[in-house]
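Notes to accompany the following structure.
Here the complex is missing a single protein chain, while all its other protein chains stay put.
Just so it is clear, A, B and C label the chains in written order, and each chain counts residues from 1 on its own.
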Amino acid sequence: MIIVLEKRISDDKLEEVIKRLEDYGFTIHRSTGEERIVLGAIGIQPNFDIRKIRILDGVSAVYRITEPFRLASRDYQKENSLIKIGDLSLGSDEIIIIAGPCAVESEEQIMTIAGIIKNSGAKILRGCAFKPRTSPYSFQGLGEEGLKYLRQAGDEFGLAVITEVMEPAQIDLVAKYTDIFQLGARNMQNFPLLRELGKTSKPVMIKRGMSATIDEWLMSAEYILASGNREVMLCERGIRTFETSTRNTFDISAIPVIHKQSHLPVIADPSHATGIRDKVIPMARAAVAAGADGLMIEVHNDPAKALSDGPQALLPVQFSELMDQVKKIAEVIGRRV
Amino acid sequence: MIIVLEKRISDDKLEEVIKRLEDYGFTIHRSTGEERIVLGAIGIQPNFDIRKIRILDGVSAVYRITEPFRLASRDYQKENSLIKIGDLSLGSDEIIIIAGPCAVESEEQIMTIAGIIKNSGAKILRGCAFKPRTSPYSFQGLGEEGLKYLRQAGDEFGLAVITEVMEPAQIDLVAKYTDIFQLGARNMQNFPLLRELGKTSKPVMIKRGMSATIDEWLMSAEYILASGNREVMLCERGIRTFETSTRNTFDISAIPVIHKQSHLPVIADPSHATGIRDKVIPMARAAVAAGADGLMIEVHNDPAKALSDGPQALLPVQFSELMDQVKKIAEVIGRRV
Amino acid sequence: MIIVLEKRISDDKLEEVIKRLEDYGFTIHRSTGEERIVLGAIGIQPNFDIRKIRILDGVSAVYRITEPFRLASRDYQKENSLIKIGDLSLGSDEIIIIAGPCAVESEEQIMTIAGIIKNSGAKILRGCAFKPRTSPYSFQGLGEEGLKYLRQAGDEFGLAVITEVMEPAQIDLVAKYTDIFQLGARNMQNFPLLRELGKTSKPVMIKRGMSATIDEWLMSAEYILASGNREVMLCERGIRTFETSTRNTFDISAIPVIHKQSHLPVIADPSHATGIRDKVIPMARAAVAAGADGLMIEVHNDPAKALSDGPQALLPVQFSELMDQVKKIAEVIGRRV
Partner (left out) sequence: MIIVLEKRISDDKLEEVIKRLEDYGFTIHRSTGEERIVLGAIGIQPNFDIRKIRILDGVSAVYRITEPFRLASRDYQKENSLIKIGDLSLGSDEIIIIAGPCAVESEEQIMTIAGIIKNSGAKILRGCAFKPRTSPYSFQGLGEEGLKYLRQAGDEFGLAVITEVMEPAQIDLVAKYTDIFQLGARNMQNFPLLRELGKTSKPVMIKRGMSATIDEWLMSAEYILASGNREVMLCERGIRTFETSTRNTFDISAIPVIHKQSHLPVIADPSHATGIRDKVIPMARAAVAAGADGLMIEVHNDPAKALSDGPQALLPVQFSELMDQVKKIAEVIGRRV
């Protein structure tokens, strides 16, 4: 921790600040500049609340010098984390395509869509059985029945599956059917859920909270990593801004930012980020061009009748065209789909 | 729902849009302006996803005409909701003061603070036993032991108590000790938790999510109301913006906005909103001047040693001064503390 | 304009609302739904302040049905605007690359960089002679001397040139040297400047304001179009959000959004959007993949010594590699660089 003192700080105040720091267990290193004194407080206390020092008289600014996350950082692990799901290796040169409907609506629906996406080259099937809906009056998902259909469709077409888990009490049930747990944006800081997912042995994909900074997002990953589960991937799905033309603002620059700070794979979800079908295609291409390790795309055979988020689902033919483009863009940057 | 069509829309497209609306169960009312045709789609479908229409060819804009929330709206209930807790009546002319430490740290700590706040006129004692912490390495609360101390301190000093519940599995335990459930900002859209709280018979205070719009916040209230619990209050605690001088941006205008749209009481929490002690006092005064039905203030007898959020806790003497000011401001607007 | 009235509005209030609308010159069209009455106010008044109606008693919501901008809209002109600068045609299938230093620093510097970017395929040379700097103590540009060097470098290497104009009084001077006026983000709503640029006969590139919505940005274009200059292009350069890992959040989805709403070309500036060199390359690729009509990239032969924004300038070799990638991505979507 670095403490910048006010210009012309009195000796009394200076001593008080130093005493406080020592009481908190730090060793102090003083350095006197032309205009100000700067203190270095040495000692590893990753969760020390730096506001405790910032509010002291005579203190101008305080900076933390260690990131609050450790296991998720590139400092901790230089090489990319590879997450194995069957033959797949997320985080490798291969860009993995996850596709499927927003929600599992029926056996027929999920089987049809699974066939379509398999055919275009997707490797993982998505579909929610428990839907987090902002309205209590909306369709809330099929529950376990939906999980069964999803698993069945995955098995039938040789696709791994991913589905959302909404509370600790659902983990065991969902684990019976899924290959990957999805943690929704609204649960990014549901700490009891993070902790319980950390005790499972299946990969977890953490969607970025609507207003989460990248640091907080990595901190959520840290919760799972620290609880013992090392198979974590991140999913950018847009952040909330003042712009209302799109459902959210797709923060594509988060992809290279995370790749620099962390070894965890990053998936991009242009469907939730934009919320409107005709924006999904250009933004999916953009995410791949920016280095995403995977895409998550909503596809529906009959979007007009979808029970949730139909307007952002691609038609099968659009998905197939997108896959063609994405394959070529991947090659340009030395990767493959 | 109102559908504004593009200028010079072709007859084919117009018919297709109308057909779609009718298929979704709406009755259509056409109105032809100088430049454009506007359709009124009549039929009550509060959760209809209007993007389904917005993406149709020839559609320029779509507006919902019914708010998505019903039970929470002033349209549904003209008079303020009054929430009774013992002798207290939240939502009345009396502005209720909730105070206490961020977390219950020990029996002695909570007893000391309870005495201090009682003495200055607070009516409800706060203190968390389960702490949602962004870091897995931080103090996570005393658990049930903390709940016991909190209840004991409340009983000793004749204060009602409020504490946070973090997951459905904790509800029964917390209910044994608390008078009011606090739903934290990070759980504002934890739908399983909202639903379960809706089945209890104790009041719930919903903190605004860090990037929640007022509409979404009221929608979370709707979840609880729709599940059967009519005792809901809201707590403004700051939203995330680009400004970093304060922890969050305290959206005081949310107070009059909600009072217009809804009958539910609004509490203001300047401690979490600003995150720094010397900003809490002016912002607490401001919230009362703007019409808040209550304040939630963090107070600690020894903030420098607090296990969490010490830098935003008022010292006892500051809290006492604040109470004096707040009483006088309440009078100016015809209320009392 | 559409006016949604409150449920159970009294006849008196309803009449008062209608009277007000008629006084403002609208013809009223009433439509009675199951729960509410909706009024259509017919009459073209593009600048009518709809809050005038929103504050009336009994009004629940008001929607404008005509966009406030006209000349900039796709409704007004279906085909893309093509902006001709010599042989170049901005807005066509060819993606135009604009490159150069942030500021013109010396004759030698701009000549060197012009040669480098020409060699890699750029078509337009950028460089500021008047620098808008947030600090009064920073380098403010070379002024007319800088304009001369820029023009000279452009002529020498057969590149068109673009440079920023900061106030109406500079227009004539800048016009002597430049091919395209750049209007900076901080001046997006400098209305006297917009109006004067509208009277010139050279193309204007409008950078998006740091917190401008897409609608406001198009409205600034409208100012210039309405003043008589039809050669307007837009430049996305990032918006301000709570995320601080990048200088701004590059809103790439603005590209397809504008292409749908307007006929004007959109350029992307990943250098200012991200502010850090190693993020510029992936984001430049992403912008092209999303459909940008051009890129504006900062390049410097010796960024460590640059007088402004060196850290976001690409090295010549990086720029050359980027151009190779961008050419291939353009092909994937049926365009060329």
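Worth pointing out:
As a working rule, a residue touches a chain if its C-beta (ideal position, glycine included) is under 8 Å from a C-beta of that chain, and two chains touch if they have at least 3 such contacts.
Values in this document were obtained by computation on a predicted structure and should not be read as measured data.
For the chain left out of this panel, the touching residue among B:L193, B:I214, B:L264 or B:A306 is B:I214. Here the missing chain is touched by one residue of A:I2, A:L82 or A:L173, and it is A:I2. For the options B:T32, B:N119 or B:T244, the residue in contact with the chain missing from this view is B:T244. As for the chain not pictured, it touches chain A at residues 2, 4, 6-7, 29, 31, 33-36, 38, 40, 42-44, 60-61, 63, 65-66, 75, 240-242, 244. On the side of chain B, the interface with the absent chain consists of residues 211, 213-215, 239, 241-246, 249-257, 260, 273-274, 278-279, 282-283, 285-291, 325, 328-329, 332-333, using the contact rule stated above. Of the residues in chain C, those that touch the hidden partner chain are 20, 46-47, 49, 51-52, 54-55, 68, 132-138, 166-169, 186-187, 189-195, 210-211, 216, 219, 222-223, 226-227, 240, 275-278, 304, 308-312.
Simple rule for what comes next: only the chains that are shown with their structure count from here on.
Ranking every chain by how far its Cα centroid lies from the centroid of chain B, the top place goes to C.
Spacing of chain A relative to chain C, judged by their CA centroids, is 31 angstrom. With centres taken as mean Cα positions, chain B sits 26 Å from chain A.
Under the contact definition stated at the top, the residues of chain C that touch 2 or more other chains are 241-242, 244.
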